[in-house]
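Just one protein chain is left out here, and the rest sit where they should.
== chain A ==
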Amino acid sequence: MSTLDFLFNGFAVAFQWQNILFAFVGVLIGTAVGVLPGIGPMSGVALLIPVTATLTSGMPTEAAAASSIILLAGVYYGAMYGGSTTSILLNTPGESSSVVTTLDGYQMAKQGRAGAALSIAAIGSFIAGIVSLIGLVLLAEPLSNVALKFGPAEYFSLMLLGLCAVSGLAGKSMTKALIMTVFGLLLATIGIDAVSGIARFTYDLPILYSGLEFLTIAVGLFALGEVFKTVLERDKEDGAIAKIERILPTKQDLKDSAKPIVRGSLMGFFIGVLPGAGATLASFFSYVAERKFSKHPEKFGKGAIEGVAGPESANNAASGGAMIPLLTLGIPGSGTTAILMGALIMYNIQPGPLLFDDHPEVAWGLIASMFIGNLMLLVLNMPLVKVFAKIIQTPKKYLLPIIIAISFFGVYAVQYTTFDLYLLLACGVLGYFLAKNDYPLAPLVLALVLGPMIENNMRRALTISNGDFSIFVSKPLSLVFILAAVAWLVVPLIMKLKGRNVIINDEE
């Protein structure tokens, strides 16, 4: 079958009524997650995994996986949409990838052009979503065909590259990021070893035989960590919300932002494909580029619509691009895609080159649903911008305890043990302290997901080579990956030594 046939089948999956509903719920919750300051896409997706798991519990595995990944991905790109709302109206970014949107967006709102800024952000995000989807459709097949030729040595090196890329760009201190990565890999070794069947670090506790549940740790670190932070340090009064008058942008606005949207979409997509460099970097680069291309660079920072259109398109395109390494290679490039991958693995569906052959309805259903989801977002966001602006005012005193209760429900409903609830609370405290002191959490989650796969591939490669470690450098592709991995870690160090400022990627 050709790509178009697969895409057509994908639409058949995405148009099943429950999947339309799931996509709708996903983008709706995602927008809310993006709007609410404090809950980012990562904790949003992590919190919803248990909910989707129960919603889909009656369906056959594959359909259940397709439906829940459709919902979770909707949360992911919906959050990218929603993040702009608070940046523009409140001058507080809802998540890190919308930080640069505050520069010009809030200025526009102060000038009474909040509606135009919001709708340009929505239109830009929509176009970016479509651009990245076309890229995804075009690149998915060829990339997964290449990946099919990979042996265990290549896979090991590629995953190493993914981990190094995320650690090299995450947080302020690379040492801390690497510590989190290694710590995550170590946590992943707890439980029964998949190759030999020997229990490791379990101390004869049956609860540890299956290992630490990834879901519990992710929800604890991100969602509870964030809740604890707000409980401990809140009472920062939010600023006044700017009024929205005219929603539709003027013709001049559209004309000014057409090129930035296209540039932002393309740039965002390619940055998103790179592991480690996510939506935050994409929006930042796009802003810098637009200021360079502009004939009136002095207008930036004073309410230039280009400064909203470019970055907002870029961060949405990047979230689409980030799906490519996840779906085709099975290697997540960011914290949120790592959580999506964990969700797929929970359904016993392994993302990677075989995904397109083994579970086409999951892969293509997801891709098709992203078309529909983006359309829904555009339709939802233009008229409902004022409603979403209201969500910002949800009182925290109700929101925070309910997030704790949802996390408890989610973890217990999937795991059925009180042990996981205590682990959840411990991870919440750990997440709070680690994040507060600049220990990035995304590498830990990524390492926890990739850990078993890295180890198995390493051991398979070493079994093939009779324990000779040179197999990783004697295979040309594997050598390239390892060199690239080393470069990701060494180049920022050299740049730092030269006194250059290194752009880092924030949690997303």
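The working rule: a contact is a pair of C-beta atoms (placed from the backbone, for glycine too) under 8 Å apart; a residue touches a chain by one contact, two chains touch by 3 or more; residues count from 1.
In this text, contacts and distances are computed from a predicted model.
UniProt records the chain missing from this view under the protein name "Tripartite tricarboxylate transporter TctB family protein", selected from "2Fe-2S iron-sulfur cluster binding domain-containing protein", "Tripartite tricarboxylate transporter TctB family protein", "histidine kinase" or "Small basic protein". Touch with the chain that is not drawn comes from one residue among A:Val195, A:Val473 or A:Met495, which is A:Val195. Annotation: of A:Asn145, A:Thr175 or A:Ser210, A:Thr175 touches the absent chain (contact as defined above). Taking the complete complex into account, A:Met458 is the one of A:Leu158, A:Met458 or A:Ile482 that touches the chain left out. Residues 54-55, 57-58, 172-173, 175-176, 178-179, 182-183, 185-186, 189, 193, 195-196, 198, 200-201, 228, 231-235, 396-398, 400-402, 404-405, 408-409, 412-413, 416, 418, 421-422, 425, 429, 433, 437-439, 455, 458-459, 462-463, 466-467 are the ones on chain A that touch the missing chain.
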